[in-house]
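Omission of a single protein chain aside, the complex is shown with its protein chains in their original locations.
Here is chain A:
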Amino acid sequence: MKTRARLPRLVACGATLTLALSLSACGDGNGGASADDGKIHVLVYGDASNKVEKRIVDTFNKTSDVKVVLDTIPGADYQQKLQTIINTPQAPDVFFNWGGGSIKPFVKAGLLMPLDDFIKKNPDLENKFLPSVFNNAVVDGKPYGVPMRGTQPVLLFHNKAVLAKAGVQPPKTWDELLDAVKKLKDEGVTPIALGGGDVWPTQMWFQYLYDRIAGPELFAKAVGGDKSAWESADSKKALDMIRELVDTGAFGKNYDSVKYTNGGSVQLVAGNKAGFELMGSWYYSQQLTDHKEFAEKDLGYGTFPTVEGGKGDPANIAGNTNNYYSVMKKTKHPEAVAEFLKLMYSDEFVKAQLEIGNLPTTTNTDEFIETAGNADYSRFQYDLVADAPSFQLSWDQAYPQKASSDMHKAIQQFFNGQLDTDGFIKAMQALPTE
């Protein structure tokens, strides 16, 4: 009996051990700059784009006496960690951010260096960038950031095959979209895929409809502290249109259980189960990675439909304008930092960004755009951004970071019917604006 019992136990122990070993995840954090060591510490969000940042730093270090050290904080924790170190001796000299509300509290706390002096000495630091993008890092009339990655406007993507089967053309106007929704529903597919579980994809619908109906002024007023903007007739009209769209079943019934971040909504479109998805321009490379054949053959893209009678310019866009480098006031090497920032509009920078699929927002991007992986797509985006009278920064980034959680709650609750129009307006008015 003893020997018979031993074998299973041995197997059991072995299996347990193997599992335990294979499951132990490894993380290597190299975030966090050290205090002054005669170098410039540049802190960036850790992801695939880091190879370009690394290359630019290497280029800079070849000629400069003051060396730059690149520190990264991996992914999702970036903003939290930045907030905890920024007012300590461990703070970097230069750091990555999203412009807008993501730096406003730092400006208010007097931590950031306005860049006007740099620009006075070298006007190219402003002139070489598309204005609609550069302006998103201007706080209280002063520039605080230099664009340092690619622009990511939100576009309305579609599945060509699904649309063709339902006899639908990519919609140019809101009414055409409503019509398309109806036809797609009759076909038995989800008209619009939405990763409501992440909430920020839901927010994209709010951003665009508010801009189309009221123009960028309404939101600018609200984020500037005039909370009456949310009660205006235009605001209510936008909310009514969202309500109508949701209630017609445009997003199906289970959108709040779907996520973009785990590939759920991406697969809905690629698997011919949905017609549209509103998403940032990174969607193309996401589909290319996840569903190569679909991305090359059937993935279509276009701008957000126009709304008849709306005050917003139909050429306006919304999304992530770009990421920015901001400079800390306490840096001991301002001249070297100014030199480093110059590289953000160099030819090498533009080519390197295009190579990895990012679309830089410098004026010289135009010359190199044909070298991009998908030149048509890059050209479409670049023209869109260059011609846009206004580029609405994503709401959760335009507001101070501390408002984003409550904003997401309100957006999700209005969308799924837990909050009515008045409830949503009240919730938005309760958000802190500085």
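Definition applied: a residue touches a chain if its C-beta (ideal position, glycine included) is under 8 Å from a C-beta of that chain, and two chains touch if they have at least 3 such contacts; residues count from 1.
Simple rule for what comes next: contacts and distances are computed from a predicted model.
Determine which name in "hydrogenase (acceptor)", "ABC transporter", "peptidoglycan glycosyltransferase" or "Peptide/nickel transport system permease protein" the UniProt entry assigns to the undisplayed chain of the complex.
"ABC transporter"
Determine which one of A:256, A:313 or A:355 touches the chain that has been left out.
If we include the chain that is not displayed, A:256 is the one touching it.
Considering the whole complex, which of A:46, A:191 or A:264 touches the chain not shown?
Spelled out, the listed residue whose C-beta touches the missing chain is A:264.
In the full complex, which of A:111, A:138 or A:288 touches the chain missing from this view?
In the complete complex, the chain left out is touched by residue A:111.
Spell out the interface residues on chain A facing the chain that's missing from view.
Output for chain A: 2, 5, 8-9, 11-12, 15-16, 19-20, 23, 25, 80, 83-84, 86-87, 105-106, 109, 111, 196-197, 199, 252-259, 262, 264, 267-268, 271, 273, 401-406, 409, 412-413, 416, 418-419.
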